[in-house]
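Below is the structure I would like to discuss, written out as structure tokens.
Left out: one protein chain. Kept in place: all the others.
First chain written, first letter: the chains are A and B, and each begins at residue 1.
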Amino acid sequence: MADRVLEFANPVFASYAAYAGLASMKMMGMMVVTVYYRRMKGVHANPEDTLFTSFGAKDKAVVRTDHPDIERVRRLHLNDLENIPPFLVVGLLYVLTKPSSDVAVWHFRAFLASRLLHTACYLGGLQPWRSIFFVFGYVTTVSMAVQVVAIGSL
Amino acid sequence: MADRVLEFANPVFASYAAYAGLASMKMMGMMVVTVYYRRMKGVHANPEDTLFTSFGAKDKAVVRTDHPDIERVRRLHLNDLENIPPFLVVGLLYVLTKPSSDVAVWHFRAFLASRLLHTACYLGGLQPWRSIFFVFGYVTTVSMAVQVVAIGSL
Partner (left out) sequence: MADRVLEFANPVFASYAAYAGLASMKMMGMMVVTVYYRRMKGVHANPEDTLFTSFGAKDKAVVRTDHPDIERVRRLHLNDLENIPPFLVVGLLYVLTKPSSDVAVWHFRAFLASRLLHTACYLGGLQPWRSIFFVFGYVTTVSMAVQVVAIGSL
């Protein structure tokens, strides 16, 4: 039934919801990684945050915004902000186009897997792998967006 | 009826919609705060923006990206971008899990309240309060995401 698309009884929606929830948590997990790096290295963005430095780094706590390791994590997080929110919304609209279940589920899996591999490669500084996985996730979202626009009306 | 989840007649959805709309406006309000600070202090990110400096600061209008007060507002705005879009999408999926009305409404209230208090503490430089309210909003979204993933299928 057409009315039952956005229900967990619909396998395409149930799959989208699971991957959307995981992708959201992955993106939010970057905040935990940032806090961990800041604590361990004693490098903070606000003067009042220096109290959160771990004991081992208390004596070298500073306010700076150019520490290479922390800026790397922040660039990675920003890349998530550029890619994951569009996936979340476009994915929901794509579910409403009633795609074939297999094709849809593999879109969601490809997206999440590519973002996790992109993250590992960004933290490890591995190129061209980081770019390859980035493009994979990007193409997945664009593929869904094109199908949504094709069925929609301008 | 299952089909009627995403309707304003459903109190859980009506509550989600109101808090999602307010959280979106709160996040977009940060742009107004940034423009206000830039005007008053004459500190701009683009050379062509200096024309927007308020009369009192016309003679000291500059292009710089390291003014502490303005960077503080921008970090706060970025923190919203990291937290509010996931709440918006995860909250909608959580409504579709048909949670108990009371529990759901308190998730939405806790999230918005924690973000407003986080904002006040960020602007005032109040730690550890800022981190406490941040964690509160974070846990609210993760709680909803976990419930969505648990009902979804991978």
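The rule is simple: contacts are C-beta pairs under 8 Å (C-beta built on N, C-alpha and C of every residue); 3 or more make two chains touch, one makes a residue touch a chain.
What you are looking at is a predicted structure, and each value in this text was computed from that prediction instead of being measured.
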Chain not shown: contacting residue from B:Val43, B:Leu76 or B:Val89: B:Val89
In chain A, positions touching the absent partner: 2-3, 5-6, 71-72, 75, 81-83, 85-86, 89-90, 92-93, 96-97, 125-128, 130-131, 138, 141-142, 145-146, 148-149, 151-154
Residue numbers in chain B that touch the chain omitted from display: 3-4, 6-9, 11, 13-22, 24-25, 27-28, 30-31, 45-49, 51-52, 65, 77, 81, 85, 88-89, 92
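We take it that only the chains that are shown with their structure count from here on.
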Between chain A and chain B, centroid-to-centroid distance (C-alpha), Å: 18
